[in-house]
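My questions will all concern the structure given below.
One protein chain is absent from this view; the other protein chains keep their places.
On to chain A.
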Amino acid sequence: MNDVLDVALRLVIVFAVFMVVPLVVGQAEHKVMAHMQGRLGPMYAGGFHGWAQLVADGVKFAQKEDVVPADADRRIFQLAPAVALLPYLLVIVAIPIGPGEGAVGQVVDAGIFFVLAVMGVGVLGSLMAGWASANKFSLLGGLRTAAQLLAYELPMLLAAASVAMAAGTVSLPGILNAFEWWWLPWQIVGALVFFVAGLAELQRPPFDMPVADSEIIFGAYTEYTGLRFALFLLAEYAGIVVLCGLTTVLFLGGWHGPLGADGLGWVWTLLKTGVLAFVVIWLRVTYPRLREDQLQKLAWTTLIPLALAQIALTGIVKVAIN
C-alpha cells in the first residue's frame, strides 16, 4: 500500500510541476519581453503589474469556439495537440531535481535515451497538425518542422552522448553523481550545441521558421483555436522547461552548487533552470529569425562538426584520466 501511495504522490507532484512551471515561464516571457522592448504590456488584470493576465488568457482560450476546418482530417486534427503535449509530461518524470531517489519522479536506467526519444515524439504532434489542417501554410509549417527536427536531432544526440561518455553512464542521476566542477569547461562546447539544437527542436526564435507568424501565419497551428491552440502553446513552454532542465542536469551540474549544502540541491537545479529559461526568452527578444537554408546550414556545417569534436575531446580526456 505504501508503494502505491508513493507512486501516486510522485505522479501528482510531477503533474503539478508540469501544470505550474510552464505557466510561470509563460508569464516570465510576457514580463521579460515587455521590459526588454521598453513597453508596458498588459498591466491591468489583477492589479499589481497585471499578474493575472495569464489567468485571463486561459479563460479567453477556454471560451473560444473549437473550430475544425471542413476539409481537415478530423480525428488527427483533434489528436495532434495531445501528441504534442504529453511527451513533455513523460520527460519531466525522469528529470532529477535533487540528490537521492526522493527528488526524481522515476529513475530510468537509460535516462538520456528516454528523454531524447520521448521529446522526439512530441514533434509528431506538429507534423500531424500541419498535415491534417488542410491548409497550405500549415503544410509548409509541418514540412519545415520535419526538416528542422531531422537536422537538429543529430547534434543534440551527439552532445548528450559526450556527457554520457564522460560520466560512464546514461542514467540522469548517475551523471549528476559523477559530476565534477571541471566538467563545465570540459563540456562547454557540447552544452552550447545541446542548448542550441534543443532551441531549434522547440522551434523557438531564432529558429522559429516553421511557425514564422509573419510569413506562414504560425505554420502548423494556423487553423487551431481555443483550448487546442492553448495546448500547443503550453507544449512550447513545457518544452522550454524540459530543455532547460535537461541542459542543467547534463551540463551544468544540476543539484551541485558552489555552496554545496545537501539540503539545497533542488534550489540550485531550479535556479539554473530558471536562468536558462531567461536566456531562452532573451534570445527571442534579441535575435532575428534565421532563414530556412541558414537553419539547415547551421546544423549540418557547424553544430554537427562541433559535437563530433566535443566527443573526440571527451574521449581523449577520458582516456588520459584513466
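Basically, a contact is a pair of C-beta atoms (placed from the backbone, for glycine too) under 8 Å apart; a residue touches a chain by one contact, two chains touch by 3 or more; residues count from 1.
The working rule: contacts and distances are computed from a predicted model.
Its UniProt record calls the unshown chain "NADH-quinone oxidoreductase subunit J", which is the correct pick from "Sugar ABC transporter permease", "NADH-quinone oxidoreductase subunit J", "Diaminopimelate decarboxylase" or "Phosphotransferase family protein". Looking at A:Q27, A:N135, A:T247 or A:Q310, the residue that reaches the missing chain in the full complex is A:N135. Residue A:A146 is the one among A:A146, A:L184, A:L283 or A:V317 that touches the chain not shown. Considering the full assembly, A:F114 is the residue among A:F114, A:F207 or A:W268 that touches the omitted chain. Within chain A, the residues in touch with the undisplayed chain are 71-73, 76, 106, 108-110, 113-114, 116-118, 120-121, 123-124, 127-128, 130-132, 134-136, 139-140, 142-143, 146-147, 149-150, 153, 157, 169-171.
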